[in-house]
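As you look at this complex, bear in mind that one protein chain is not there, while each of the others sits in place.
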Amino acid sequence: MSVLGFAILAGLIIAGALVVVLSENIVHAAVALAFTFFFVAGLYVLLGSPLLAVIQFAVNAAAIPILTLFIIMTTQSRRIRPASGVFYLVAGFLALVFLVGLWGYLGAPETAFRPLGPEGLGVRLLTVTLLPFEVASVLLLLAMVGAVVLARRREE
Amino acid sequence: MITLGHFLALSAVLFAIGLFGVITRRNLIAVLMSVEILLNAAAIAFAATAAYKDPVFFSGQLFALFIMVVAAAELSIGFAILLNVFRHTGSAATDVVEEMRG
Amino acid sequence: MSYLYASHLYWIPLLPALGFLVVILLGRLFKGRSAGYFTTLVMAIVAFLASGLLVEALQAAPQWAVEGGEAVLVRPALPGFPFTFDWSWLAIQGERGVHFTLYVDQLGAIVLFMVAWASLFIHLFSIGYMDGEERYATFFAYLQLFTAAMLTFVAAGDFFIALLAWEVMGLMSYLLIGFFFKKKSAQQAMKKAFITTKFADLGFMVGLFWLYKETGTFQMVEVGQAAEHLAAGVALAIGLLFFLAAMGKSAQFPLHVWLLDAMEGPTPVSAMIHAATMVAAGVFLMARFYPVLEAGHALPYLAWVGAITALFAAVLGAAFADVKKILAWSTVSQLGYMFLGLGVFGWAAAMFHLVAHAFFKALLFLGSGSMIHGAKTQDIFEMNRLARYMPWTYGTFLIGAAALMGIPPFAGFWSKDLILHMAEEHAPLLWAMGLVAAFFTAFYTTRLIVIAFHHPSYESPWKKAPWNQGCPALNLGPEDCPPEPPPPPDHHPHESEPVMITALLGLAVFSVAVGLWGSPIFGQKLLTYLYEGAAPEILPPAKLMGGYLLGTLIALAGLFTAVALYAKDPLKQRLPDPVVAALQRRLYIDEFYYKVVARVAQWPTDLLWIIDTYVVDFLVDLTGYAVGAFGQALRWLNSGKVATYAAYIVLGAILLILGGVRW
Partner (left out) sequence: MITLTIVLLLALGGLGVALAAPLLKRGSGVLAGVTMAIFALAMILAVAGFNERALIFGSLEASPLTALAVLLLSAAGFFVAWGNLARGEELWGGPGEFFAFLLWGALGGVLLVGSTNLLLFFLGLELSAYATYVLAAYDRDRKESAEGAMKYLVLGALSSAILLYGFALVYAGTGSMEFAAIRAAFLKGAPALALLGALLALVGLGFKLALVPFHAWVPDAYQGARPVAAAYLASAPKIAVGLGLAALFVRAFGPPDAVTQSLLVLALFSFVFGNLWALAQTNLKRLLAYSTIAHMGYLALGLAIGGTFGYAAAGFYLLAYLIAGGAAFFALEAAEAAGVPSTIEGWKGLFKRAPGLSVLAAIAFLSLAGVPGLAGFLAKLYVFAASAKVGLFAVLVVAVLTTVLGYYYYFRVLQAAFLEAPKEEGRLSVNPSLLALLFVLAGLSILFGVWPAGAFSGLEQAFRVLIGL
């Protein structure tokens, strides 16, 4: 696997995520989110899983940002009022401690890297995870009905 | 040579950024976007682990798929509730939901 | 082998408890005398069940026969006996803890039978006696709960349950003594009873937990088995702690002071709680606790306390004029006999006396209630030739009195002489004290009968005596404790109504029957049931003959002395004033408690009061305030801000991670 490819993707992902959490313009943040997810899809390609990459692209890098932009327009949000400096400090500190706390544990042992083709993944999806697959459908249905019920216009 | 550790480190950084976003953002939409980052950080860790350590079942990559489903569902309900908030207050800033306290 | 009544024995304590709930909760629905009828009906069912249980228990119990002075086992106990019922209510699996265990052996069955029937008759009597009183239904509810507690206590197979029942009994006794709580003397009496018995109950609690620490169980059977493994000193200490509780409950010297004043309660209560059942609970507890007492060699203490109490109370009984107080002294004295019996290895004799006494003393108390009802006074001097006006009361009272005095063939004769016989064998000095007490028993009983039933109404010398103004034993002056007004001079007593007479007759029958059941005439049948193979009380009549003869002579001596002294001139005072004053003021023991003990105790009390008022209250207030303020102050933490909440979550996660590193 290309070290260079990973480094570039990782850098882009982190940069995109930073824009998402720092930009005061909410539209910029949403677009940056789309780009971040797009690069994450690239990471999945690097992991040898084009199926995952495609779905990541379709759902996370396209559908979700579009939905987000739609809501941004509906609520007429433009700028995000920045939090007070203290808050940035606290949050930055917490995030840092979290990262440092994790860091000590990272560094999994070296193992061989084995990709799996889309067919294999698809077969496993409908065998190993058949029940979760069905449950996910209920989950989506629930979300759909819930969203409809909550957002439906009042019928006088 | 890229190892699992690299991927996990990336996901950890991404997760930390997401946490930072959840705490500092003062717009509910932006907070939810930060949550999306958190979910993706987890998905990266799952997908990478599957490729490195779970050669038989690859269940981590399946999990990553389900995370996308969950993220979509979460966002749809979240936005529906957000619309209700907006309908009552005319804003999506976090300070409109700070009335109840104590 | 299946036992119909034994397998449902829990109904026996449960029914009166339910009766209590029904009457308390639906109190308003019970109009007129209906509460009395209802609870009496409940007791009738309980008495029926207890009788069935008794029959089953006696069939299943080991059968003994008396052959040539030796008890011979005819047939061992049937399987399933003693009856037990175990409801592991709060018990944790694999742990010993508190089990709601009922345990009924032949002794338990006999005492349950006694309590149930005595309670039934007392309920019946109260229907008429309490008629027209305020809180009529409440009275019966209390009686029900008391009965439930007493039955639970008798049937308890676990000392912890016994303690709970014991405390409920104490509570009901306290509430019933103060039933006429508008009287200052009743208030003071209930306080006195409460403080005295609570002090004694400390012994039960401390002893019980010490016992649990030593044996790891509350179960009576297991305690009995573990007793012999206890160190002698520990067994003695625990035994004496339990004995302290029994002394308080059974009014033994020097903790007898509360029982006299407990007569402030309604007369049926005196009969039920302060004569027949609750005060006997102390004796019963000692009987259940016998293995530990034996292991600790604590029995001589019981014997001495019992003998002193028996004598002392019998003497004082001869100096009083209030019919209920005379009977109260008599109760104290008879309970002393029971402890004496236990203390001289006369276990079965003491139990026999317990059962017999319960019936005849309940009879006497109810008889006194009938007398009070008819004569409108409690003072025997003020009663007007009751024998003429109240023939039924008179007749039944005579039966009870004969039993108390020990005139053959009535109950007290058989049981008391058996105790005295055991004392003769093991402690001659105590035997002599017992004999003197027996003389005084006959004396005061005859005095009571002669003055109350045969003499016309006099102006009471008791009320005139300068040393009796107010209630010195209750620390009350004349203004708070005025003497009861005498009945109008031309008052003609009348016989009580049929329900009350029925109760008297029933108890009379039982007190005769129980005596005969344990007498050699019927082969000491009752005693063979109580016999547990440890005490040599079952003797052929020939061996006892001397004792019987002596007992009869002493009783007759007391009787004739009293007749000689009081037949002609009951008012004549034959002892010098200071002696009479000392006797009538109970040898100043109560006043000693009030004056000296209470005053010495006043210092720490005052100190405690100061601490309580200025320190504890302050601390409590401060704590309450501080906690409330703390709660208020912490509210700002929940600021309502999403970001803050999220920060808490992240912070919590970090702390968990860092904490997790440590492990």
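By letter and in written order, the chains are A, B and C; residue numbering begins at 1 in each of them.
Methods note: contacts are C-beta pairs under 8 Å (C-beta built on N, C-alpha and C of every residue); 3 or more make two chains touch, one makes a residue touch a chain.
Just so it is clear, the model here is predicted, and its values are computed rather than measured.
Note that the undisplayed chain, when the full complex is considered, contacts A, B, C. Note on the undisplayed chain: of the listed residues A:12, A:27, A:83 or A:136, the one touching it is A:136. Chain C meets the missing chain through residues 88, 90, 92-93, 95, 627-628, 630-632, 634-635, 638, 640, 642, 644-646, 648-649, 651-653, 656-657, 659-660, 662-663.
Seen across the whole complex, the unshown chain contacts chain A at 102, 104-106, 108, 128-132, 134-136, 138-139, 141-143, 145-146, 148-150, 152, 154. Residues of chain B in contact with the chain left out of this view: 4, 8, 11, 15, 18, 22, 28, 31-32, 35, 38-39, 41-42, 45-46, 48-49, 53-54, 57, 59-60, 62-63, 66-67, 70, 73-74, 77-78, 80-82, 84-85, 87-89, 96-97, 99-102.
Methods note: only the chains that are shown with their structure count from here on.
Centre to centre, using the average C-alpha position, chain A and chain B are separated by 6 Å. Separation between the centroids of chain A and chain C, computed from CA atoms only, is 80 Å.
Centre-to-centre separation of chain B and chain C, using mean CA positions: 75 Å.
Counting partner chains per residue, chain B shows two or more touched chains at residues 19, 23-26. In chain C, 643, 647, 650 are the positions where the chain touches two or more neighbouring chains simultaneously.
Remark: chain B residues 1-10, 12-21, 23-27, 29-30, 32-34, 36-37, 40, 43-44, 47-53, 55, 57-59, 61-62, 64-66, 68-77, 79-84, 86, 91-93 touch chain A in the complex.
Considering their complex, residues 635-636, 638-643, 646-647, 650 of chain C touch chain B.
Against chain C, in their complex, chain A makes its touches with residues 83, 87, 90-91, 94-95, 97-98, 101-102, 104.
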